[in-house]
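Omission of a single protein chain aside, the complex is shown with its protein chains in their original locations.
A, B and C are the chain letters, set down in written order, and residue numbers restart from 1 in every chain.
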Amino acid sequence: MSIFIDRSTRVVVQGITGSEGVFWTRHMIDLGSSVVSGVTPGKEGQSVEGVPVFHTVRNAVAATGADAAMIFVPPRMAMDAVMEAMDAGIRKIVTVADGIPLHEAAIIRARALELGARVVGGNTSGVINPGFAMMGMFPYWIERVYKPGRIGVMTRSGSLTNEVTAMVVRGGYGVSSLIGVGGDPVPGSRFAEYLPDFQADPDTDAVVVIGELGGTMEEEVAAALRAGTFRKPLVAFIGGRTAPEGRRMGHAGAITSGGSGSALDKARALESAGALVADRPSAVGELLRKALGR
Amino acid sequence: MSIFIDRSTRVVVQGITGSEGVFWTRHMIDLGSSVVSGVTPGKEGQSVEGVPVFHTVRNAVAATGADAAMIFVPPRMAMDAVMEAMDAGIRKIVTVADGIPLHEAAIIRARALELGARVVGGNTSGVINPGFAMMGMFPYWIERVYKPGRIGVMTRSGSLTNEVTAMVVRGGYGVSSLIGVGGDPVPGSRFAEYLPDFQADPDTDAVVVIGELGGTMEEEVAAALRAGTFRKPLVAFIGGRTAPEGRRMGHAGAITSGGSGSALDKARALESAGALVADRPSAVGELLRKALGR
Amino acid sequence: MKFHEWQAKEAFAAAGMAVPRSVLAEHPDAAVAADLGWPRVLKSQVLRGGRGKAGLVVMARDQAAARSEATRLFASEHGVKRILVEEAVRFERELYLAITVDPVSGGGLVLACAEGGVEIEELAKTAPEKIVRAPVDLRDGLQPFQARAVAYGLGLGGEAAKSVARTLERLWKVFRSHDAELAEINPLFILADGSAVAGDGKLSIDDNAMFRHEALEPGREHYDSEIAFQAAREGIPYLQFDGDISLMCAGAGLTTAVYDLVNYEGGAVANYLEFGGPNYRKAVRAMELCLGNDPKVVLIVTFGTIARADVMATGIAEAIEKLKPRCPIVACIRGTGEEEAQATLRAAGLEPLSDTEEAVRMAVRLSRGGAR
Partner (left out) sequence: MKFHEWQAKEAFAAAGMAVPRSVLAEHPDAAVAADLGWPRVLKSQVLRGGRGKAGLVVMARDQAAARSEATRLFASEHGVKRILVEEAVRFERELYLAITVDPVSGGGLVLACAEGGVEIEELAKTAPEKIVRAPVDLRDGLQPFQARAVAYGLGLGGEAAKSVARTLERLWKVFRSHDAELAEINPLFILADGSAVAGDGKLSIDDNAMFRHEALEPGREHYDSEIAFQAAREGIPYLQFDGDISLMCAGAGLTTAVYDLVNYEGGAVANYLEFGGPNYRKAVRAMELCLGNDPKVVLIVTFGTIARADVMATGIAEAIEKLKPRCPIVACIRGTGEEEAQATLRAAGLEPLSDTEEAVRMAVRLSRGGAR
C-alpha cells in the first residue's frame, strides 16, 4: 500500500513534449511509475519515451485509461490544465508549476473540493514513494535522501525536503510516501487531508511534517492530532521561527499576518497536540527515534 | 398528499412588501397556505398581513423555519432572489417574474440542478393545489376553473391554463395539483421532472399537460411515458399547431427552430407514447373520460 | 431579437475575430465603388435564412456585374435596404461554429462541424455524429481546454486547430457579452495559412436582456411591418400576418391557441397581438394597432388573473368610443372581474361571449361576411 500513487496508478503527463516533461517522464518510468500517455495539443500521434501523445486529456483517458495526471505546464496555463484533467474524470493530479496566480489557485482548490479530486501543488516537487513510483521531480537517485522506508513525509518545500529527508535517512530510517503539497498560499490539497491515508497505511510508522511560517496547515495537523484522527507518531520541522513579522520568506505562502501563522505558534500548537517538533533539521532523526522507541 | 406544496409547507415571500407581494400573500393565506415570513431588504421588523418581514432570506429562515420561497421581484432581480433562497438552504422556489434574461435563467437552472433544488418558473403563475394551498397567483376563486379534484395539471402558460382547466372541470373533474413550469425558454424545472411525483401521488388519477411549440419538454414527457416511469393516463393539449416556422408565438420559449420543436411533432411524440392529445381545449374533458373510463 | 449579418460581424471583429474586409452599401454605387478588389460578394442584409438559395447572396466578377446585381437586389421583393459588400476570401475549407443555450442543463452549448455551410438542424437529424457538442458552464465560461477539444474534435491540426480554438474563445465572449440566444459562424473559412475568417455571422440577442444592449436598439428593418415595429416599441407582442381576422388577446398561450382555432375553422389571421401581462391596460393602443390592418373582424379573447377582465373591458369600451371601429368586434372576456367586464362590454354595445371556440367560430363567420 502507498499514499496517492503506486505502480498501478496510470499516469498521463500533461505537457509531456516540453523539456521538463520529457526529462521527468523518463525518470518517472525509470523509478517504476506507469506513465501510460501524454498530452500536448497538436502533437497527437507522436510519442515520448515510448509513451503515446494525445491532443487532449479526454483522448488520452479514452485511449489509455489514465487515472492520474502529472502536469508540466507553465503557471499561467496550470489552471486550464488542472481543469482539463478534472473534466476528463481524473481525480489525482499533481501540478508542479511555480507561480500559479492566486485567484486561479483558489479556483482550482474550490473545484477540486466540489469534485472530490486531489490536486497536489502547485509549487511542489510532487509525490514520491521512494523505490517504487513518483509523480513529480525528485532526485530519487540520491540515496542518502530518497531511501525507501517506513516514514511518511509531508512538505511545503523543495530543497528543504531534501535537507530534512536526508536527516530522516541519516537517523536510520527511510521514506514510505512523500507528499509535497507545495509552497503556495492556496495549495490544491492540504497536510491534514493526507493524515487519514497515512494513518491507514500499513507501510507508514510515523510522519514527518516539514512546515513553515504562514497559513494554517500546521495548525490543522495539530487539530487532527488533538481530535485523535491521526494516532501515529508525528515529528515536525517548522521553518521561519526567527522570521520577521509581515515579510514573505521566499514561498508565496510563507508570511505571517497580524500575529497569526508564525512558525513559533505552529510549533507550539503541534507540541501541545503531542507532536515532537525539531528546532533544526538535524534534530529530526533523534526525535523520530524518541517517538518510535527504536 | 400533494405535489410541491401543501398546508404544512412553510413559505417565505420574497418581495412581500411590493404591491403584488401584498396582494398575493393575502390570497395565499386565504386559500390555506402557511406563509410564515417575508423578505424585503431594509424592512425587517415590519409585517404584511400579519407575516413578519426580514432583511434577508437567511434571517427569515432562521426566525421562521421557512422551507419554500415564493418570489415576487422584478425579472432583473430574479436570479439574485433565487440564488439568495438557495443559499439559505431553500430547495422549493417559485418565481413568477416574466422577463428573466436568458443567461440568468440558465444559471438559475444550472445551480438548481447542482443543489437538487426545484425552481418553478419564471414567467409562470406558480403552483396550486386548489382548495388547499398555493405558491403563486391563481384566480382560485373562479370555481369553474380551480375546483379541487383528482387531475394533475402541468402547464407552460397562464391564461391558456385557465382555459384548459375550465374544460377539465366542465368534463366533470377537478384539479389535484397544478404546476406552471412557465413560458420561458429555460424554465427552472421541466415537465418530466414532476412526473414521478404525480405517479406517486395517491390523490392524482391522471395528468393533463398544457404544452406548446418550442423546446423539448413535451418530448421529454413522451420519453417518460415510453420508458414506463409514468404510468397514469396523460392527456395533452399542445398550442401552436398551425404556427409558422421560426416565429416566436408570444412566450419566449414558444418558437420552432430548424424543424424541431413543432407542436405537431410534439403531439405525435406524445400520441405514439400512449398519451391522448386534444386538438382543442374543449376536447380535453372528453379525452380524460376516455382515458379514465369514467 | 435577430440581428443582421453586418451587425454580427461588427461584434465579431470587436471581439478580435477576423472578418472579410467589407463596405455596407445602401445604394448600387457604393457596391461598385468599394475598394475591395474583384470578384466581390454582394450579401443582402435581410433577416431570413437560405439567402444563398433565394439569390440574395451573389458573387460579382466586375463593375458591370456588381452594378446590375446590386440594382436587382435593392429592387427585389425582399425589401433589401443594405448590401454587405465583401472581398472574396480564398479559403481551403469551411467549418460550422455556433454557441447557444442548452435549456436542459442550463449551460452554454458549443456546436461545431467540420463541414461549413451546413444546415445544422438538418445535419442534427441526418448525421448527428458529425456534430461536435461541448457543454459550457455559464459561470466558469468557455475554458481554453474546451475550445481546444472542439478544434481537435473537428479533426483539425496545426495552425488551423489553434485559430479555430481562438475563434471559439472570442465567439464565446460575443455570446456572453451580448446575452445571445445564438451566436453562429457558418461558414467559418480556414485559409491556406490555417487562419480563420468568419464567412457569415448570425447573432440573436435575448429580448429580455436588450436593456443591457441599448446601443443595439433594433430598427424598423428588424420587423415585418410598420405596425409590428410600433407594437415592439410599445412592448406589445405582435406578429404580422396577411389574413383578415385581427387577434387582440391576452396571454401568450391562449393567443396561440386562438390562432390555431382560427386556422382550424378556415379563417385567416391578420395579426397576432397579445395585450396581457403588463400591457393589460393598453387596450386602446392595442386596438389601434389591430385596426391598422384594416381587418374584417377583431377577435378579443382573454382569461386573465392579474390581467383583470374588468380593466380590460373598460379599456375596450374606451377604445371603441375613441377609435370607432368600422369592423365588428367579437369579445370573449373571462377571469378576475368577469361579471363587471361583461356588463361594461354590453354597455359599449358588444355582445360578450364566454366560450373561446364559439367566439372563434363567430369571428370566422363574420370575416366571411356572415352574420353573428
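Methods note: a contact is a pair of C-beta atoms (placed from the backbone, for glycine too) under 8 Å apart; a residue touches a chain by one contact, two chains touch by 3 or more.
Nothing here was measured: the structure is a model prediction, and the numbers come from that model.
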Checklist outcome for this item: Of A:I29, A:A63 or A:A106, the residue touching the omitted chain is A:A106
Item to check | Among A:R7, A:R76 or A:R226, residue touching the chain not depicted | outcome: A:R76
Checklist entry - What is the set of chain A residues that contact the non-displayed chain in the whole complex? => result 20, 75-76, 98-103, 105-113, 125, 137-139, 142, 155-163, 166, 183, 185-187, 190, 210, 212-213, 215-216, 237, 239-243, 246-254, 257-260, 279-282
Checklist outcome for this item: For chain B, residues touching the missing partner are 41-42, 44, 55-59, 77, 80-81, 83-84, 87
Checklist entry - Which positions on chain C touch the chain that was left off? => result 139-140
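Quick note on the criterion: only the chains that are shown with their structure count from here on.
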Checklist outcome for this item: Outermost chain relative to chain C, judged by CA means, is A
Checklist entry - How many Å are there between the centre of chain A and the centre of chain B, using C-alpha atoms for each centre? => result 51
Checklist entry - Hey, what residues on chain B touch two or more of the other chains? => result none
Checklist outcome for this item: Where chain C touches two or more other chains simultaneously, the residues are none
